[in-house]
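Presenting chain A:
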Amino acid sequence: MELTNLHYVIPLLMVLLSLSAAIMIFPMREGQTKLRAIVNLTIATVKVALIVSLFPVVLGEGLHPEFSMSFVPGIDLVLRVDELALLFSTLSSSLWLLTTIYAIGYLHGKPHQSRFFGFFSLCVTASVGISLSGNLVTFLLFYEMLTLVTYPLVAHWGTPAAVRAARIYLRYTLTGGLVLLIGVVWLTIYTGDVDFQSGGAEGVTELAEYSPTIAIIIFILLIGGLGVKSALVPLHGWLPLAMVAPAPVSALLHAVAVVKAGVFGIVRVVDDVYGIQVASELGLLTPLLVIASLTIIYGSYQALRQLDLKKRLAYSTVSQVSYVVLGLTMATVAGTTGGVVHLVHQGIMKITLFFCAGLFQETTGVTNIRDMRGIGYRMPLTSLAFTIGALGMIGIPPTAGFISKWQLGIGALDSDNTWVITILLASSLMNSMYFLPIIYRMWFFYPQIADARAVAEPKMMLWPALVTAGLVVGIGAGASIAYAPLEIAEQISEGVFSDVDSP
Partner candidate 1 sequence: MLIALSLLLPALIAALIPLAGVARPAVRDTARRVLAIGAPAAILPSIAAAIAGPGTELDVPWLLFGVTFAVDTISRGLLLIGALLYGAALMSISWAKLRNTEKAFGTLSAFLLASYTGNIGVYLAADTISFYLSFAVMSFSAVGLIVHYRAPESYRATAIYLIMTVISETALLAGLLLTAHIGGNILSDAPEAVLASERTGLILTLLLIAFGVKAGTAPLHVWLPLAHPAAPPAASAVLSGAMVKAGMVGFLRFFPLQTDNSAAGDTAATLEIFGWVLMILSLLGAFAAALIGVAQTDGKVVLAYSTISQMGFIGALIAAGLLDRTLAEDTVDAAVLYAVHHGLAKGALFLGVPVIKHYGRGLSGIVVTIGMVGAGFAVAGAPITSGGIGKYVSKDAVEGLKIAGVGLEYILPLVATGSIVLLLRFLWVVLTEQRDPQRSLDGELLAWLGVCIAGIVVPWMIGAQWSPLSLPEWADPQTLWDSTWPIGLGLALGGIFWWLSKRGWLPRRERDQPAIPAGDLVAAEESWARILQDRGGAALDSVHNYTGKARGGAATLMANITESTNASIEKTEDNVRQWPRFGTGIMLLLTLILVLSLWIGGTG
Partner candidate 2 sequence: MTTATWYLLLGVIVVTIGALRLLTVQDLVARLIALNITGAGSLMVLVSLAARSEPIDPVLSALVITGLVITAAFTATAAVLIRRIEDTPDLEDGEASS
């Protein structure tokens, strides 16, 4: 199969489509709910179709459609669909479709919908851009764009708390973005375009030989910058605060957009800019591994202390997202596979949980874990979805979480850092400690309150949650089906290690 012109245009089209949605939605009047929904859903669906159409091209044929234009002399903006981009953009576009449906239900009858969906679409644009970026500069641009367009979403309710959280969010992420910018600029001086290539970008190896110090400083700058969004401890402070955002925004923030963008960036830097070999020769992976481990444990510990459901979920994200970094830094094929596949799995599981948290809050007003007794009787389907998501987080088969955890465990054993496995186990133990009591309370206690009748679960919000919950099981159980995330992740990590003797 040859790449047709269409294939070259698809990356650009993906970005422009989301942008066009924003441009169409912003001028709409508040009342044009239907029109807005149609525009949103049509474009989201078209995008999913577009990206899925690339599956055979990229995975089957190993071709990478790309679009490029000049940014400044010597530096191009490149959009390219490689395996990792495909994986991530599929995740983001499909979860986005679901979140849009959810958000339409969630915002029903609430103000500022045009603004919300406009920025929502911009957020998609940035996210798609991030996933398709073919080099570091392009990535950086979209990454910063994401920072900015998320601000109005976090501040959406306009309460003092929301505006404050949004301000702190900006403070953190802008600083991180600047640090990243500096790293990127610096690296670019030495190597020109830092093109993403499995196993390391051109020129970086030379730089590492020419001046290891500079290479290390740049790496620290890059990871330090990305670490803010990916909420590596101690840069995670904004994340628990940002949960004041509307539920669909939290869902996105945690599952595919901001946090994921950071982690995705770390994957890109470690795998496709420095390359695992160079990074590990520079002695950079072990410190990162330690930080990731600390983050995992600290996040879990903080999650245990929270009684507010969304806060608990937020800290859980802090912990879970670092699994990805953990997987990468173990520098083994299985570990990288586990990390990359967790990128997808965590997204689906966490979005399920946040969907459910939003459902609980919207329909019964429950936000505190203590009030969740017997909620399974009142909102059985939501509770079911929540349970599946939570079991996934703990890593119980056949959910997707198990697949990640198993891969990571094998990766840890393959590497020289077997102690990591205790981190994984401790984390899954802590995960059980903060999720199982919720599930237990949900199903095995009778509701406390007098009016314990079943409540109507809004369909527009319920279905996305059920679909993602189904995906949690589906992707986990069907992990070995062709084109399942696990397979793609394996392909990616084999690419990363193709010119490295696997340790």
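Criterion applied: all candidates are chains of the complex that A comes from, given by their letters.
Rule of thumb we're sticking to: a residue touches a chain if its C-beta (ideal position, glycine included) is under 8 Å from a C-beta of that chain, and two chains touch if they have at least 3 such contacts; residues count from 1.
Note that this is a predicted model, so its numbers are computed, not measured.
Peer 1: Have a look at 1 or 2 and point out the one touching chain A within this complex.
Peer 2: In this complex, the candidate that touches chain A is number 1.
Peer 1: Touching residues of chain A toward candidate 1 in the complex: what are they?
Peer 2: 380-381, 384, 391, 395-398, 402-403, 405-406, 409-410, 413-414, 421, 425, 428-429, 432-433, 436, 440, 444-446, 476-481
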